[in-house]
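All protein chains but one are shown at their positions in the complex.
Labels run A, B, C and D following the written order; every chain starts at residue 1.
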Amino acid sequence: MDFLSGLFSFLYQTGDAFAFLVLSACGLAVIFGMMGVINLAHGEFILCGAYVSTTAARMGLPLPLSICLGAIVAGLVGMLLERAIIRHLYSRPLDTIVVTWGISMIATQGTLILLGSSIAGTGTPFGSFAVGGYGYSVYRLVLMLAAVATLAGLWLIFTRTRFGILARATIQVPHIAEALGVNTSLIYSLTFGLGAALAGLCGGLYAPTMTLVPTMGSAFVVEAFVTVVVGGADIFLGTAPAAAILAFVKAGLTSWQGQLAGQIGLLVAVIVVIRILPRGLTGFILRERA
Amino acid sequence: MRKEVMLETIALRSGYGGKPVLQGVDMSVRQGEIVAVIGRNGVGKSTLMKSLIGLLPPQNGSVLFEGAEIGALSAHRRARLGIGYVPQGRDVFPRMSVVENLLVGQSIDGSGQADARKRLGQIYGYFPILEERRDQRAGTLSGGQQQQLAIGRVLMGGPSLILLDEPSEGIQPNIVQDIARIMVELNRETGITVVFVEQNLDMIRAMTERCYVMDKGAVIAEIGAEVLQDRDAVRRYLAV
Amino acid sequence: MAILQTRKLDKWFGGLHVTDNVDFALEQGEVHCLIGPNGAGKSTFFKLVLGEHAPSGGEILYDGEDITRTKSYERIRRGISVKFQVPGIFQALRVRQNLQIALQHHLQGASLDEEIDRLLEFLKLKDTEKQLAGSLSHGQKQWLEIGMAIALKPRLLLLDEPTAGMTPDETHATGEMVQALNADGVSVLAVEHDMAFVRQIAQRVTVLHFGKVFAQGTIEEIVADERVAAIYLGEIHA
Amino acid sequence: QDGEPIKLGVLEDQSGDFALATIGKVHGIELATEEINAEGGIAGRPIQLVTYDTQSDNRRYQEFMRRVLQRDKVDVVFAGFSSASREAYRPIVDQFKGLAFYNNQYEGGVCDANMIVTGAVPEQQFSTLIPYMMEKFGKNVYTIAADYNFGQISAEWVRDIVKENGGTMAGEEFIPLGVSQFSQTIQNIQKAKPDFLVTLLVGTAQASYYEQAASANVDLPMASSVNVGQGYEHKRFTPPSLANMYVTTNWIEEVDNPASKAFVEKWHKKFPDEPYINQEAENSYIAVYLYKQMVERAGSTDHDAIRKVIAEGDVCMDAPEGHVCIDPKSQHMSHTIYLAKVNEDHSISFPKVWDDIKPYWLGDVGCDLTKENPEAQYTPSDNPKAASK
């Protein structure tokens, strides 16, 4: 019994870290992993999702709908930004660092100016359950499920739908996709919008568990980038195992040596994995399969 | 039985940034015709093809497709009119599988899934290696395999006009012959119009009776079957 | 003596046996053509010789020395040089700088400039010397890459489809260049699908098929071989 | 001289991570300044504010501290929220022999004659809070603290006080700044089964702890020296995630006395959008009045003259929180300490108030700015007394 509750606890912690990494990373996996746009404003899309969903929930919309609304608004904002700014930069992806950094500054400070230094939260729904004498949050199980569902959904979209195929084609060789009749400009908008919406979804999902302040996005950014990059070129192959490995390391070290060890361990794991697999996990998986 | 003019350029000028390459190209291709474009390195053949499909905006002059001006249309709109383009250097989507590459080509006519299966079967018939390597990432195909994929890809969209930029490049001799045969067959069966840039005289001869010669960004001659039969005559056109 | 030799050279990509126990020898001073169907493993063979890919088995000898584990750049320094199938040039640098980077190994100062000029002339790229290499036409890129390969003054030159996209005259000129280099003692191994070119330069031809040596001999012997015609050449050359 | 404005530099974070807690500090200074100027200024000289937004960035403190001292030539500067920002600018203040007010609660220990500190320090917040909690809830204590100077030193204080009072530490955990996920920490706490929890969490990310702990049903009394008073979490979070938390603060806007009520009222009149007036806002407000008093008594803004006034030991005033005085040895301030309790519905009650708690610790360990100026920061393990032992 003690062993079982210990095991449950470890799985819960790993699953919790996994959910955080996956949900943080998914939007970035699309925008950075697929489109090559180094999106330093990723955290601000998360912020957008969190603020919109919280506001909607406080106005009485049911939480699941509020979260979807957060994702949708973030997605629309993403499409708008893509149209206005990002699309001019596909040929020089490195410049997106500066632009998205600028966007992030505008968004964070703009939020502070317009909405003040914080907004009230909604509280975490669903309460708790107990295993082996410890209380656990039910909502965090929901987050884990949401992470798995998001991964599956993305995989389906990108490998099983026509949009997914056209999106990947557009991003790999845009001018040829265009010459083959693909409306690449629409595809770019939709893809960027999808990435932004996923970030918004992350924000909406985590909003009930966090402090809502204009700088809250920064809590996600490093983890997101690290997960996507460790995953490697093929985000659908790479992101899930990357998140799993990093979550395992982080949860293990955190429970063994505390939060600092978990944080540093995560980063060291990143360095080690990339050193062993210089093309990320994807490179490794593909070599095994090909 | 004169057929309608399908594709026509009038004093077409285009180029890269400030640098003009095409200096007023006039050509005209009739429905159901197969026409070759030849010329030395760097005279602007690929530039012409890119201007036809719309990857380069015209700086001047016009491009007419089935009588309508298409010079202002973006590439994907032109493609959807039924123009297929096989670029020089193949440009397959490297991190997508062979089938996925083929499916992208469908956008030319935006057809549905049912049709896709039939077309795939047809293309696998032309290029059996593509079926064999259906799930291999295109970037790891050999050069010639990629070229076959690039050709198969536009055929997926069932275009009515196809622009081929050096289709024989990197392809083994017997498949070059196959490709020439396939094009001629398709042309006969479906009436597809073909404009192709090529250096391989055997392929040119196998496919067409009419050929534009380009130099310094302009069409300098148009030659017919008799001249094409004469290797040395063609060479003279291509010499400096 | 063989300048390049492989013994039981083997390469797998996952389940695909791309190079299958290849025993091959290129004699010193020889011009040798490697032909074979698409996907036969010709380019892969080059990449193995250059150390781009690590072989799954077997060994590679250069000048009698085992170079199977030697680093790529070290192989180049020992006198191997290559033009790839897909042109590999420095796209954002000017044509002149491309050549300079190749030539600065053994030249500097005024003699470097002279040699660059000479090469540009020879490659018919003089007009484009200030252009970015990425803006060259496909054929011009091929020339440039050939130029970079020979600028290294190699003892063994590997050419992967050097004449793709060239007019017959240009192809012929390339053949003459190869012969000139060969006359200076450079050994050449070329992959080509253009039989006219193979005819022009090859002293010996090896046919690769499914990663194995399928046939070997003079061009006449190969062209006469019905099996080669069946898998590769088709009716025109038969 | 006469009628010339007195320049008061203000370096506070109006944007970035800390803005939440510090915008109010600027407002406090502005409010006091307005009042003082309306009454004729300091000895007839109006106060002129020179304000820069330091953007929660230590480098901006360095840039602007040089600017206010060298270019704007301010007479005094009120600067800094995080201790790191204070340490960033302190060498510059020392170099130019400036005079800086640090109006923030912190880990304590700054022994520097060029600094005056009006915020609360550990001996004021912990020697009151911890014994109270131990008596009320039990002697087994668990601390979670931000993993940096403030958290570590505060945790050391808690540990020492728990020991002195015969209690035990059920556990101690340090959380790196910026961490926002607490599942493991929550479990560790549940495993240790303490009688109460001391939370020394800093920054907006770490505040996420409360919501997460509540949803995992961690039902423990909590004690803190930073929350509520600084980050007004009870206003921002949904009840009852902060219920049963006890905080020692030298003032918050719920403090229920006439002076305090009047203060809150005039504040909200001037800044109707202020979400909350926290203790640092009040400290900043007080500081302007204290400075006024010092200058008027010294007859000039000269630092040596001001320090002579401080040395007299009676720079005191009646503030919204109660009577406060500047301690000559440490140049820190005595405080009225309120024990604020967060109820189920996140309303606040005050079970206990301690009057006039002095900032005695620095003096005890050998800091005496009336005699010498080491320009240093001492810690419980690193101070003249510890060294001489």
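Note that in this section a residue touches a chain if its C-beta (ideal position, glycine included) is under 8 Å from a C-beta of that chain, and two chains touch if they have at least 3 such contacts.
As a convention for this text, contacts and distances are computed from a predicted model.
Novice: Of the options "phosphoenolpyruvate--glycerone phosphotransferase", "ABC transporter permease", "Hydrogenase assembly protein HupF" or "NADH-quinone oxidoreductase subunit C", which is the UniProt protein name for the chain that has been left out of view?
Specialist: Of the names offered in "phosphoenolpyruvate--glycerone phosphotransferase", "ABC transporter permease", "Hydrogenase assembly protein HupF" or "NADH-quinone oxidoreductase subunit C", the absent chain's UniProt record gives "ABC transporter permease".
Novice: Identify the residue among A:L11, A:L186 or A:I271 that touches the chain left out of the display.
Specialist: Touching the chain that is not displayed is residue A:I271.
Novice: Among A:L4, A:I113, A:L156 or A:L186, which residue is in touch with the absent chain?
Specialist: Only one listed residue reaches the unshown chain, and that is A:I113.
Novice: Kindly state which of the options A:M105, A:A120 or A:I157 is in contact with the chain not pictured.
Specialist: Only one of A:M105, A:A120 or A:I157 touches the chain omitted from view, namely A:M105.
Novice: Please output the residues of subunit D touching the missing chain, sorted low to high.
Specialist: 14-15, 52-53, 55, 57-60, 62-64, 66-67, 70-71, 83-84, 86-88, 90-92, 95, 147-149, 152-153, 174, 176-177, 376-377, 379, 381-382
Novice: Just checking the interface: what residues of subunit C touch the absent partner chain?
Specialist: 50, 52, 71-74, 76-77, 81-82, 84, 88-94, 97, 100-102, 104-105, 108-109, 132, 135, 148, 152
Novice: May I ask you to list the residues on subunit A that touch the chain which is not drawn?
Specialist: Those residues of subunit A that touch the unshown chain are 38, 40, 85, 88-89, 92, 94-95, 97-99, 101-110, 112-113, 218, 221-222, 225-226, 229-230, 260, 263-264, 267-268, 270-271, 274-275, 278-280.
Just so we're on the same page, only the chains that are shown with their structure count from here on.
Novice: Identify the chain whose mean C-alpha position lies nearest to the mean of all protein C-alpha atoms shown.
Specialist: Per-chain C-alpha centroids compared to the overall one single out A.
Novice: Which integer distance in Å separates the CA centroid of subunit B from that of subunit D?
Specialist: Computed value for the inter-centroid distance: 75 Å.
Novice: Counting only residues that touch at least 2 other chains, which ones in subunit B make the list?
Specialist: Residue numbers touching two or more other chains: 140.
Novice: Residues of subunit D that touch two or more other chains: which are they?
Specialist: Touching at least two other chains: none.
Novice: Going by the contact rule at the top, pick out the subunit B residues touching subunit A in the complex.
Specialist: The contact residues of subunit B facing subunit A are 53-55, 74-76, 79-80, 84-85, 87, 91-96, 100-101, 103-105, 107-110, 136-137, 140, 153-154, 157.
Novice: Please name which positions on subunit B make contact with subunit C in the complex.
Specialist: Those in contact with subunit C are residues 16, 38-42, 46, 88-89, 129, 140-145, 147-148, 166, 169-178, 199-202, 231, 234-235, 238-239.
Novice: If we count contacts the way the header does, which residues on subunit A are in touch with subunit D in the complex?
Specialist: 9, 12-13, 16-17, 20, 109, 112, 116-124, 126-128, 130, 133-140, 208-216, 218-219, 251, 254-255, 258-260, 262-263
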